[in-house]
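Data block below; observations after.
A protein chain is absent from this complex, but the other protein chains hold their places.
A, B and C are the chain letters, set down in written order, and residue numbers restart from 1 in every chain.
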Amino acid sequence: MPTLKQIIEESDTAQGRAFDLVIQALIVLSLVSFSVETLPNLLPALANSLRWFEVFCVGVFTLEYIGRVIVATPRKSYVFSFFGLIDLAAILPFYLSTGIDLRTLRAFRLLRLFRILKLARYSSAARRFHDALRIAREEIVLFATAALIVLYLAAVGIYYFERDAQPEHFGSIFQSLWWAVATLTTVGYGDVYPVTVGGKLFTFAVLLVGLGFVSVPAGLVAAALGKARQLEAARDNENPE
Amino acid sequence: MPTLKQIIEESDTAQGRAFDLVIQALIVLSLVSFSVETLPNLLPALANSLRWFEVFCVGVFTLEYIGRVIVATPRKSYVFSFFGLIDLAAILPFYLSTGIDLRTLRAFRLLRLFRILKLARYSSAARRFHDALRIAREEIVLFATAALIVLYLAAVGIYYFERDAQPEHFGSIFQSLWWAVATLTTVGYGDVYPVTVGGKLFTFAVLLVGLGFVSVPAGLVAAALGKARQLEAARDNENPE
Amino acid sequence: MPTLKQIIEESDTAQGRAFDLVIQALIVLSLVSFSVETLPNLLPALANSLRWFEVFCVGVFTLEYIGRVIVATPRKSYVFSFFGLIDLAAILPFYLSTGIDLRTLRAFRLLRLFRILKLARYSSAARRFHDALRIAREEIVLFATAALIVLYLAAVGIYYFERDAQPEHFGSIFQSLWWAVATLTTVGYGDVYPVTVGGKLFTFAVLLVGLGFVSVPAGLVAAALGKARQLEAARDNENPE
Partner (left out) sequence: MPTLKQIIEESDTAQGRAFDLVIQALIVLSLVSFSVETLPNLLPALANSLRWFEVFCVGVFTLEYIGRVIVATPRKSYVFSFFGLIDLAAILPFYLSTGIDLRTLRAFRLLRLFRILKLARYSSAARRFHDALRIAREEIVLFATAALIVLYLAAVGIYYFERDAQPEHFGSIFQSLWWAVATLTTVGYGDVYPVTVGGKLFTFAVLLVGLGFVSVPAGLVAAALGKARQLEAARDNENPE
């Protein structure tokens, strides 16, 4: 029979795995419930059920939090850790919002999203992203800056070509930036696009040159993830979980 | 003169290759026929021809199925194999639908698409995809989950920025998810896009950060395909077909 | 003083380089002229000038063709070579169209585009693409087929989800294929997009799975180009031009 500490903190016993699964399932279900609550014209009966389910979730997460505080040695090591703060942030909004005017409650609801970070505890993807960002942080900052400069120059250019023809869409550099973002990421919603010959030629030139710049940060993240995987594999060989 | 078993199961004789080619051509033609049947205002004569062609195809596939059952040693090894079940699924809908009310026939028609899987027997691409998925399964699941979380957070964010300005497009998190999918995959249909300044800034931030996440699973598949090719080359060197 | 053969066939003398440059410039100019001719409401004077420029270009290309025939040893080696046929195809439409009714002339005009292939003679990019396709031909065919199958299945799926809601856009599998192409290449014009909940969920699933498949052939071409460059570098080391 495993101890409470083993059940809560480890996952190599049947009870430990069951505990993890229940918590994970409740996190996902509480996010689904959060999403369903945003549906317009929700039936009152369903809205009521969702409210009770939310109370239930917070109850379980509170018990989990208390449990983790009790079994941690020393206690401070959990309370002030990254996941300790996340676990608190996942339940605190509920307790705060109950004593508050209903009108400001909406913003508190959004704080429930911190629960998604609780999932990170169980995910090796989160750790790998963390490693990847650490490996490529300097480079990502460097080329994200370069991408921002390219986006800015594209916005200034299209502003000068299109402001007279479409003042409602390219009336300032800030509006033009929206075009630059939608174009250079190749999303291309189609709400704003150049109509003058000059603007189209400029778009042509910007796309041929700029696609490389804007896609570099995403490529750096992907490459860093590959390296993080190798690091993880090497680390697992040394001290397997 | 090759035996029936050699013709059906192998492709290193002229007759075996001819048999394979006929079956493959019939699969493709039956898919074309399936597509043509969906055209509105089809001429009755053409519709009739397509129905007879379908009967012919099912006849040939049935003969092929019987043939494969006969030559397999032991017979069970084929009947309960992956391709045995696929071959059955490719003809069964026809026989079932003939005894059924015409109204429910449409759903059965869709089952004819299982025939496309019959093509996989002749395709080394299918085997390679299979190998690639096996190699990268754990990673793909990991980062597909991460991509889903990024999509979810993007949807929640845009919901808070745009719900008041465009309640018909961003009226709930589920509607906002549609925007998140179309945007982060860079498809950008243009049916929904942010109009508020906050929503546009949020889209900007989400695109710069999120493109990397959503493109990672596709990149992993591509990388795994490269590895699968090396594995296949190594396997072919050991026991060439 | 270099011989005529050296001027025409080689580019290591000043005259040879000048000859090459003049021919390349004329090809590009004749393509520009071809494009300008398509402008509606062209001034008659300009249209006339373009016609004379076309006569001039064909004259020079004819002289070039005769010259290449004369200096080739043996002559057949040029006349029936790839570039010999291309050079003929670049001038023949002009001579044929002069003896033909003006109405059918338009189609012949399009044949002038063969001239763009003349540029390939001077381009190491063309040779590299050729090498790349040879290296990866089998793979590209394999995964282009897989991409086609994914596109087909996406089209069939969306057809079943959207045909009732949007019969004008998803009225048959062929119309749905257009949606599948625009979506899975992430072009996303926005002329057709799913409106039903089922169709949107299906699009979600198809995008997460299918992006990898459709981008694989392009990725294979890029990877093969890298290999072709290495081959070329190795070849240049052995026998430098």
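Everything below uses one rule, namely that a contact is a pair of C-beta atoms (placed from the backbone, for glycine too) under 8 Å apart; a residue touches a chain by one contact, two chains touch by 3 or more.
Only a predicted model underlies this, so the values are computations on that prediction, with no experimental measurement involved.
Enquirer: Among B:Gly157, B:Gly188 or B:Gly210, which one touches the chain that has been omitted from the display?
Expert: The one listed residue touching the chain not shown is B:Gly188.
Enquirer: Of the residues C:Gln166, C:Thr186 or C:Thr203, I need the one that contacts the missing chain.
Expert: C:Thr186
Enquirer: Given the full complex, what residues of chain B touch the hidden partner chain?
Expert: The missing chain touches chain B at positions 186-190.
Enquirer: To test your reading of the contact rule: which positions on chain C touch the chain that is missing from view?
Expert: 31, 34-35, 38-40, 110, 113, 116, 119, 123-126, 128-129, 144, 147, 177-178, 181-182, 185-191, 215, 217-219, 221-222, 225-226, 229
Enquirer: Tell me which stretches of chain A touch the chain missing from the display.
Expert: Interface residues of chain A facing the absent chain: 139, 142-143, 145-146, 149, 152-153, 156, 159-160, 163, 167, 171-174, 183, 186-190, 193, 200, 203-204, 207-208, 211-213, 215-216, 219, 223.
Criterion: only the chains that are shown with their structure count from here on.
Enquirer: In steps of 5 degrees, what rotation angle do you get fitting chain A onto chain B on the CA atoms?
Expert: 90
Enquirer: Report the inter-centroid distance (CA atoms only) between chain A and chain B in whole Å.
Expert: Result: the chain centres lie 30 Å from each other.
Enquirer: Provide the C-alpha centroid distance between chain A and chain C, rounded to the nearest whole angstrom.
Expert: Using C-alpha averages as centres, the distance is 43 Å.
Enquirer: Where in chain C do residues touch at least two different other chains?
Expert: Expected reply: 186-190.
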